[in-house]
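Inspection log for the structure reproduced underneath, given as structure tokens.
As you look at this complex, bear in mind that one protein chain is not there, while each of the others sits in place.
What follows is chain A.
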Amino acid sequence: MSFFDTLKQYDWDSIKDNIYAKTEQDVLYALSHKACNLEDFKALISPAAAPYLEQMAQKSMLQTQKRFGKTIQLYVPLYLSNTCSNSCVYCGFSHKNKIERVTLSEEQILKEAIAIKEMGFDHLLLVTGEHQKEAGFAYLMRSIEILRPHFAQISVEVQPMSTEEYQQLMQVGLHAVYVYQETYHQENYKSYHPAGKKSDFTYRLETPDRLGKAGIHKIGLGCLLGLEDWRSDIWHIALHLSYLEKHYWKSRYSISFPRLRPNAGGFQPNMEISDRELLQVICAFRLLNQEVELSLSTRETPTFRDHVFKLGITAMSAGSKTEPGGYAVHTKALEQFEVSDQRSPNEIKVMLQKNQYEAVWKDWDSYM
């Protein structure tokens, strides 16, 4: 039994039709009750909800404040390696791209860690491409071991692993794992992920199940907005979330909303999601689930982040470098994606303060 069995009960096209058929009445009904279900959620992410964005935002802000207070957690990604054996068509790290490949040594990792600590961070997200030999399980294990004494919380966004491997990483201090399905459209998944381990839709889909079984503290879900119809993908995340909450009730959950932007020369999104629509998604998730953490990265512009962080968000990255060695070592490696919000962590802290929000740098500890 895994989420795959649940997913099989739903047909992508009917879900999509269903979402687009939602009416103003459905939206008003969803907004009128306290706890939304997955059917209400369809209405909230549908085109019919667009005129109700202000109402959704107000509700979402209040519910977020009630649960999380007037605080935002700050974290930063540390890219350990950009080697990758996958060839995802949208990603700069694809092994087909002729870029400088770098995997940080232990000494380089510590150098980066010191620079990150100096910026004020205590929560760290380790990121790698997917490469068993260069940056596989053993490499991650070692990296967490050497970083653990310096940080209160360590999370990873790396290749999917087995339950036993996750358990071993937890023993040395792993807190959370972010693993994005990219798209829940099973037939088209393969065209975006033609080669490498990531081309296995089911193995990736069942990763949160393996994490739940391992007893991980937090599981991060997400999809890449711009591959398939985003409303349908977003609904599938909600389905995944409610499945996981019921089965792995000791874990917390987090959702991210990476959106593909059109760019010169690179992969062009099949469908764009506007600022307005992204905010609609964020608020819809909050109205569906009061406890889920919602994260907003530096992919988004300063203007968008400064306005949206209050409306449902609980965590933000700041000062991110998306290439290995970006903080202190300075290699020739290229970044994975272009960061839109280049402000320093301190500038983000000051921005939060001006809005009467507290930046939270530490909300965990090594014994937990």
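As a working rule, a contact is a pair of C-beta atoms (placed from the backbone, for glycine too) under 8 Å apart; a residue touches a chain by one contact, two chains touch by 3 or more; residues count from 1.
Definition applied: contacts and distances are computed from a predicted model.
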One chain isn't displayed here; going by UniProt, is it "Multisubunit sodium/proton antiporter MrpD subunit", "Thiazole synthase", "Cell division protein FtsX" or "DNA replication and repair protein RecF"? "Thiazole synthase"
Out of A:K98, A:K250 or A:R276, which residue would touch the omitted chain in the full complex? A:K250
Out of A:K66, A:K98 or A:R276, which touches the unshown chain? A:K66
Looking at the whole complex, which of A:D26, A:D40, A:D122 or A:E323 touches the chain that is not displayed? A:D122
In the complete complex, the non-displayed chain touches which residues of chain A? 65-71, 122, 152, 245, 249-252, 291, 353, 356-358, 360, 362-365, 367-368
